[in-house]
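Input: one structure, supplied below.
In this view, the complex is presented without one of its protein chains, the others remaining in place.
A and B label the chains in the order they appear, each numbered from 1.
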């Protein structure tokens, strides 16, 4: 168990800056998830922490010890890889025990600990098999076993679930969380899947283009996204955005969504210029009331009682080319379409006109220049 | 897959058997001649079956020629060349495959082109160099000269093979506490075993087959000859002694054919660099 600190860590591959100014503090026992779209530098950050890639600048410490130049074997960490990287020429037993053997533990002790780890992961019956003879889920557990048997001060995991099928992924997700809680080992977990991040993490680091966008608990990220990117990335589906005028009436700021006047909880002086970008989560939209803007439903996706309603952003309010909204599940959502998530027993049909209302206090305001949240 | 007709199946077997028969006939003829009494070799029509096999020919060969010594020299040269090229080749191939090294691309290109050097050109400067180093007449001269061809070849083959092994494997080994060399030896090499076997086979076959270098550098003393030099000389000296020459050829061919039969299964895979896995 140890704290982990990145201080101004940089990484460039020639001209390409993979990581810029990465600064992060992870508490002992934290389950910290790096999340972001593919290619944003998550694996690179993790590999630098593991000592598998050299840093271009900055320092990395584990448990207060500067490990920036220490080899991977000298950092007291264990790692789980996306493709598991099990040693194909060794039995499961040797795979799990390899790290202990390299550290010069005696045979009896290795055996005891390997069997204890196997017990925990229900691998006891497979100890003498080769990885080739195991199912995907079992291989994944061997990879976990290889990590926990060493009782390291940190676990590093790089998309460990993405080679599993959907059902097994959900199940293993909670197994990993429980295991981590029980062992209390500081964990850094990399994923591109924001659902995994929200469900597993105690602390989330959202990254984009090698730059940290926001660090916070799942709740914070959901309720107070720091910028448009985080707002759109977190949540399923991600936040809706629209462009609107900023008007000040009686010292209070307000905007318009179609016909509806939307009061804002932001102090008027924070709003420069006559326009801003606004965000509203699909589950916060009120559908089918008597007030609000009438819209024609484009598409109704029904998941039983839960429904996702698609409708066009009001005339002239689409954020257009300002930025492609990076939805987590649907990369590059059409910015002229908004989504509402409703759970009720009403039937909605394509083409039907309903009223959409934005409740007060649920509207996020972003600076159109910097894309940062205003509050 | 549609089912083949009986005629088609028969056609395939007939063609395969015919091809193999034609290809292997010279080898059969070598064995047959080696075992035939010398007088029979001057009969027309020739006999196609050894009705009176003469096993004594091998003993005669060992008694009248320093044949055992030539065999031993050949083995020494082939093993030394294989070990040297494989060691140097493994290290270089691994570095080229895994490390983004400055100049690595140029070296890769160089390795490819050096496979095309005419050996008869290299033999001249090498002769001059070995002469000044006093290496002419030493088996080492042949080992070194052969490495000019085999090291680039081994490096190229092994790099292709290492490229198919995911780098996470040695990342895992490093995290588990191996040194970089330890990760190579304990994890990468065992996984690359089929590629190593294929490369070793190549190195061994090429080296066992060498005639030019041995003929040029080792001629001075008969006790330093390799099998190929010995056989070529026998052919020149005893023009009619075909059973002795064939017996010598058979003994030179048997070890390398044995190695081939043992390692052939890795050949196709090694050539396509494990891509058909």
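Keep in mind that, in the parts below, contacts are C-beta pairs under 8 Å (C-beta built on N, C-alpha and C of every residue); 3 or more make two chains touch, one makes a residue touch a chain.
Everything that follows uses one rule, which is that contacts and distances are computed from a predicted model.
*Asks:* What name does the UniProt record list for the absent chain among "Secreted protein", "Hydrogenase maturation factor HypA", "Sugar ABC transporter permease" or "Nitric oxide reductase F protein"?
*Replies:* From the listed options "Secreted protein", "Hydrogenase maturation factor HypA", "Sugar ABC transporter permease" or "Nitric oxide reductase F protein", the omitted chain resolves to "Sugar ABC transporter permease".
*Asks:* Decide which residue listed in B:83, B:128 or B:193 touches the omitted chain of the complex.
*Replies:* B:128
*Asks:* Among A:69, A:128, A:219 or A:360, which one is in touch with the chain left out?
*Replies:* Only one listed residue reaches the unshown chain, and that is A:69.
*Asks:* For the chain that's not shown, point to the residue among B:41, B:76 or B:189 touching it.
*Replies:* Hidden-chain contact among the options goes to B:41.
*Asks:* In the whole complex, not just what's shown, which of B:35, B:142, B:165 or B:245 touches the removed chain?
*Replies:* The one listed residue touching the chain not shown is B:245.
*Asks:* Considering the whole complex, not just the chains shown, which residues of subunit A touch the missing one?
*Replies:* Those residues of subunit A that touch the unshown chain are 48, 51-55, 69-74.
*Asks:* If the missing chain were put back, which residues of subunit B would it touch?
*Replies:* These residues of subunit B touch the chain that is not shown: 1, 9, 12-13, 15-16, 19-20, 23-24, 26-27, 29-30, 33, 41-46, 87-89, 91-92, 94-96, 98-101, 104-105, 107-129, 131-132, 144-145, 147-148, 151-152, 155, 174, 178-181, 205, 208-209, 211-212, 215-216, 227-228, 231-232, 235, 242, 245-246, 249, 252-253, 256-257, 259-261, 264-265, 267-268, 271-272, 275-276.
FYI, only the chains that are shown with their structure count from here on.
*Asks:* From the C-alpha centre of subunit A to that of subunit B, how far is it in Å?
*Replies:* 55
*Asks:* In the complex, go through subunit B and note every residue touching subunit A.
*Replies:* 166, 168-169, 171-179, 182, 187, 190-191, 193
*Asks:* Can you tell me which positions in subunit A touch subunit B when the two form their complex?
*Replies:* On the subunit A side, the touching residues are 47, 50-52, 71-73, 77-79, 81-83, 85-89, 98-99, 102-103, 146, 150.
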